[in-house]
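Just one protein chain is left out here, and the rest sit where they should.
Here is chain A:
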Amino acid sequence: MSGFPILSLMLLVPLAAALACLFLEAKPARNLALAATLLDFALGVVLWANFDIGGAQWQFTERVELFSGFSYALGIDGIALLLIMLSVFLMPICIGASWKSIDKRVGEYMAAFLLMETLMIGVFAAQDLFLFYIFFEAGLIPMYLIIGVWGGADRIYASYKFFLYTLLGSVLMLIAMLWMANTAGTTDIPTLMAYDFDPHVQTWLWLAFFASFAVKMPMWPVHTWLPDAHVQAPTAGSVILAGVLLKMGGYGFIRFSLPMFPEASAYFGPLIWGLSMAAVVLTSLIALVQHDMKKLIAYSSVAHMAIVTIGLFAFNVQGLEGSMLIMLSHGLVSGALFLCVGIIYDRLHTREIDRYGGLSINMPRYALFFMLFTMASVGLPGTSGFVGEFLSLAGIYQVSTWATLICATGIILGAAYMLYLYRRVAFGEQKNADAAAMADLDVRELLMVVPLGIAVLWMGIYPESFIAPMRADIAALDARLAAAKPEGDSKVAMGKEKPVHEEVSAHEGAH
């Protein structure tokens, strides 16, 4: 595969299709969008199949020098590969989800989604600081349009809130990037990842990046755009927002904050822990009292993302790998849950939980998949949700037992709000006649949920497929962080009468 610009091709396919969609009628636009996203997914599979695990850190690199240091540089490591796979996997499902529910301005809608796909892949593939920035920020525009044009009744407020929050962060990040480029004399991301910035300056740079990534993540207390954005976005918009856009924050931490500013990351670790702990408890409790299905899942996303951030800032392999797995799993599971909401929204046109009930009776297949994704969200072992959560919490336990305890309450509260949701939607009597008359999943919908279900189980039973590509990259990151690693609060100390050699082994166990 060497030499063939597959990444550029993956960027180009949706972009070309997006341009074409602008000039097409509804029906051909749908078909073209589906074809293009499926082709991109196929390219993604080729990409994964040819990714050399254990080979060079950066593969499929492409580089075209443009002007004054700014270059069109692409390339991926295992982390980027997995997130690109997640994006191209979710895209055809999003097109499928919009197949019937979008009937105005279909061409433009499809174009927006396809453009979105190009930008998402670009974010994960970019190797140039400013190329990354362009992809990262431009991603706002199609999403802003998707919410603002095809959204619900309150779409203007939601899209404006979304824009305002994210813009705030990005301005600061741009300034930091400019400073970095000037200081390090390069915009090459791999080089910057190994560049040692002055620890004092790191603090400011870290904060600037943090402003952007924390909003994207989103972390408490800058999360309030998310519930509104989700509620107003069309189904596919929610899927891609929860599935991929939120992952850009986590990716940013992993790609920039941690390797470029390790000392600052360690310094601000407790801040992240505090915000994450607050997020888990507060947003889980808020999710418990929601009446709107999408809002509930949106708040649960904030809680899950908090486990990601705390795992990332655990500074060890389990925490980092766990966080990556949660991001992938959450991409699938929350996407699937929003899809499940969309499926019944298409039938009844309400997100009000109380308008449903007893769906297990008239929609048994739907109930099965909804249960599967609910359990994955709850983190049941054997589903994708468990592995990441477990590793992430195991990672933070080595650093702070308090943080672990508080964050682990999320598994209790998560079970409570998800099962309470499921109970109100799928269990109980069929108290609403219109909900009781809804038809079960049709073929189109099954084609969307079945792949998601398989992926969720696959990642839960054999996550090695997903850990293997990133193992070396995480190990490298862990090594980069080793110097700054904070000391754990649960160190083992042997009793007096024990021989010395056991003490050594105990400390080895602790690290």
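Definition applied: a contact is a pair of C-beta atoms (placed from the backbone, for glycine too) under 8 Å apart; a residue touches a chain by one contact, two chains touch by 3 or more; residues count from 1.
One rule holds in what follows: contacts and distances are computed from a predicted model.
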Answering from "NADH-ubiquinone oxidoreductase chain 5", "Sarcosine oxidase subunit delta", "Potassium-transporting ATPase potassium-binding subunit" or "D-methionine transport system permease protein": the UniProt protein name of the missing subunit is "NADH-ubiquinone oxidoreductase chain 5"
Full-complex touch with the removed chain, picking from A:257, A:301 or A:316, is A:316
Sole touch to the unshown chain from A:412, A:439 or A:482: residue A:412
Given A:64, A:271 or A:289, the residue that touches the chain left out of view is A:289
Residues on chain A facing the left-out chain by the touch rule are 67-68, 70, 130, 134, 137-138, 140-141, 144-145, 148-149, 159-161, 163-165, 167, 174, 178, 181-182, 221-222, 224-225, 227, 282, 285-290, 316-318, 321-322, 358, 360-361, 364, 368, 375, 380-382, 386-387, 390-391, 393-394, 397-398, 401-402, 404-405, 408-409, 411-413, 415-416, 419-420, 423, 426-429, 461-464, 467, 471, 475, 478, 488-495, 497-498, 502, 506, 508-510
